[in-house]
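Mind looking over this structure? Questions follow.
Yeah, one chain of the complex is gone here, protein chain that is, but the others are all in their spots.
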Amino acid sequence: MQIGFAGLGNMGFAMAANLVKAGHAVRGWNRSKEPVARLVALGASEAATPAEVAQAGMLVTMLADDAATRSILEEGGALDALKPGSVHICMATVSVAFAKKMAARHAEKGIGYVAAPVLGRVNVAEAGQLNILAAGEASLIERVQPLFDVMGQKTWRFGAEPERANAVKLATNFMIVSAIETMAEASAMVAGHGVVPADFLQMATSTSFAAPVYKIYGEAMMQQRFEPAGFKLSLALKDVRLALEAAEAAQAPMPFASTLKDNLIDGVAHGDGNLDLAALSKVAARRAGRG
Amino acid sequence: MQIGFAGLGNMGFAMAANLVKAGHAVRGWNRSKEPVARLVALGASEAATPAEVAQAGMLVTMLADDAATRSILEEGGALDALKPGSVHICMATVSVAFAKKMAARHAEKGIGYVAAPVLGRVNVAEAGQLNILAAGEASLIERVQPLFDVMGQKTWRFGAEPERANAVKLATNFMIVSAIETMAEASAMVAGHGVVPADFLQMATSTSFAAPVYKIYGEAMMQQRFEPAGFKLSLALKDVRLALEAAEAAQAPMPFASTLKDNLIDGVAHGDGNLDLAALSKVAARRAGRG
Amino acid sequence: MQIGFAGLGNMGFAMAANLVKAGHAVRGWNRSKEPVARLVALGASEAATPAEVAQAGMLVTMLADDAATRSILEEGGALDALKPGSVHICMATVSVAFAKKMAARHAEKGIGYVAAPVLGRVNVAEAGQLNILAAGEASLIERVQPLFDVMGQKTWRFGAEPERANAVKLATNFMIVSAIETMAEASAMVAGHGVVPADFLQMATSTSFAAPVYKIYGEAMMQQRFEPAGFKLSLALKDVRLALEAAEAAQAPMPFASTLKDNLIDGVAHGDGNLDLAALSKVAARRAGRG
Partner (left out) sequence: MQIGFAGLGNMGFAMAANLVKAGHAVRGWNRSKEPVARLVALGASEAATPAEVAQAGMLVTMLADDAATRSILEEGGALDALKPGSVHICMATVSVAFAKKMAARHAEKGIGYVAAPVLGRVNVAEAGQLNILAAGEASLIERVQPLFDVMGQKTWRFGAEPERANAVKLATNFMIVSAIETMAEASAMVAGHGVVPADFLQMATSTSFAAPVYKIYGEAMMQQRFEPAGFKLSLALKDVRLALEAAEAAQAPMPFASTLKDNLIDGVAHGDGNLDLAALSKVAARRAGRG
């Protein structure tokens, strides 16, 4: 298949590379050129502009956020370059409102729009083992399923309205950030009774909470090692904000998400926005006078 | 070993039965007599009163809460009946303040006090696979370790002050209740965007949250089946209250725990105190106008 | 002075009418024409378009929100029609981010921009007794002070950056909504102990809380009379959202504001968005099982 792939950050590169290795004709675009060169070295070709990357008839975007995605689609000209009948698969973690607007804009132009954000870190993407959360017209998803099968271990479908997949992705990220916060608060409490937080976390993440999310962030807390960041605290703040916006649109109170936002802001205000999300434990400890 | 065992509810019975099967001379006491008879049928003997159950030199208590434990120790006479040099292992989920006070009372009388609350539901207790959270003087714990080895798969030690084990147990239960709340809020949000909550939960508990806690309660939410209760909502409220009391004593703010308490009260106010904790999803849905 | 006045809702009309009565040459514009006719009857002239209203050299806008203000400035052509050296006084409750952007846009064109949101309901506006929260270059504020003296009893100045006045206005509205929430929660609590909420509110608003904010909304709660709305619950939600956005930009956690947003969403989800803000008492009562 001819595929344009825009957004070759760590995640995007791993996904695009797997498409190349699976024999697809991938044309890559990225704002900085270094990852494009690496992809070309694997057998891809280069798109000089967002408009060029959109000409393949099948466009995958994996950009940082709403603004970056909007930028290549509008200012960059990708949306105008997409031909009627082509498909755009937006795999980034964008807002529900943005997905809704994009779906409408694409429909007006006769272009298919599929939302397909993913679960999994870079190593999972490299292994082609992502979980793909997809929504869009059934016929479109059928069409792009072969690509999903290359990039992921499983595709979870959530219906015809693309923004549903984004709601699900944001809800999942909310759950991840919440899990970190619960370890942070629990650690601050037991510390106040003389328990070494690492002893507590070792136990909790080996018993009731023996799941990857808890183990990975729990380990970072135990070692007080917040760099390099697997998931930056400031990006978690962005995702929680998007979850809250989606919640307001859905008229659903989310008090845990509201609390998370305040605590993440507290972390950012103390200069920890670039640390790993596990640094939420610093916020809880500081509030307990153990900062 | 001669062991008195007070509190033969579902958990206590399973634990005491394992001690009997392992060849220990167990003397059982319970407020209602039916489980005592069942334990006697396995080879145990019966203690007619709390005072009698305390004469074995090694007393295990597994009662509902502070009040029930205090009742057999004080009004019931168990504390007076314990001989100097004997050991009392309190395995119930009691408050940090109660554990502290009990430890002091026992010390005054020259009686050992070990706090050893457990992680695991009834089937885990039956299989002798509990995780045991223990704190108390090292020599005392060594002495009772053979009993822990019968009842549990692993003993986690948290130091010499007994109340530390209770702080750890309450922190862990707080994390469990929080996990349920995150599923409840996330489900209410995606539902507002047209996603079937069960579809979302199926995905989440199969991917990032493939841990027993999420799977068990997630399954109850998916099926909207809240009876029989594995962990009653009203008891979760009690545990969260105790966690907050422990947090205040430790001068640690716990905003998630505070939110949980309010939401659990909301559930109780709507008549759902006897339902399974998974019914927190009803609170979140109701607040979103989907009750 | 020649003044263009755009936005003749209840508040805007009262303010513009006072300017006319004070002898200023006011040219009025409004989306619907009825209030324009009423203003003309008082001696004003009519502007047919936003571009026309901006030609006076002094433009006052008092529109519903960011979107309405942006609409007349951009699509409506008012910004292009403003001549270099003229002044635009934005008196609406708009967002801090919008004020910042507008200030920059106006500066580029050599047009003065003053932010001057107001405190006071319609009857206060009619009496020319508003409190005006102003920010902008000192020389500009001096220039428009005569207008403020007509519309308000006092002008509070907050410095040269216009958005500061908006931050102050949103902070004040946040305090108002918070005051209502405290009455709602307190009433739900005492009701659970058999106290008639109106008896409690009567006492509280006559003693420690004998301030207009508490008296006005407390009276509505006592009588359970939420229509007509003095301050719509859905608009309070908008203002709290803007306060939270301003807080995030300022890296300031605002846990009360976060809680307010969730409770206001709860109210909207139950169909009460068009009721008076005092209907927050319905949310608190419902959560306590007294809905």
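Labels A, B and C are assigned to the chains in the order they are written; within every chain, residues are numbered from 1.
The definition used in the following text is that a contact is a pair of C-beta atoms (placed from the backbone, for glycine too) under 8 Å apart; a residue touches a chain by one contact, two chains touch by 3 or more.
All values reported here derive from a predicted model rather than from experimental measurement.
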item	value
Contacting the left-out chain in the complete assembly, out of C:Ile3, C:Val60, C:Ala81 or C:Val96	C:Val96
Residue of C:Ala37, C:Ala107 or C:Ala250 touching the missing chain in the full complex	C:Ala250
Missing-chain contacts mapped onto chain A	255, 262, 266, 269-271, 287-289
On chain C, residues whose C-beta touches the chain left out of the figure	96, 119, 131, 133, 156, 158-159, 161, 163-164, 167-168, 170-172, 174-176, 178-179, 181-183, 185-195, 199-200, 203-204, 207-214, 243, 246-247, 249-257, 259, 262-263, 284, 287-289
Residues of chain B (touch criterion as defined above) contacting the omitted chain	241, 244, 247-248, 251-255, 258-259, 261-263, 265-266, 268-269
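Note that only the chains that are shown with their structure count from here on.
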item	value
Cα superposition of chain A on its sequence copy chain C - rotation in ° rounded to nearest 5	180
Approximate Å spacing (C-alpha centroids) for the pair chain B, chain C	52
Centre distance in Å when chain A and chain B are each reduced to the mean of their C-alpha atoms	37
Touching two or more other chains - residues of chain A	247, 251-255, 259, 262-263
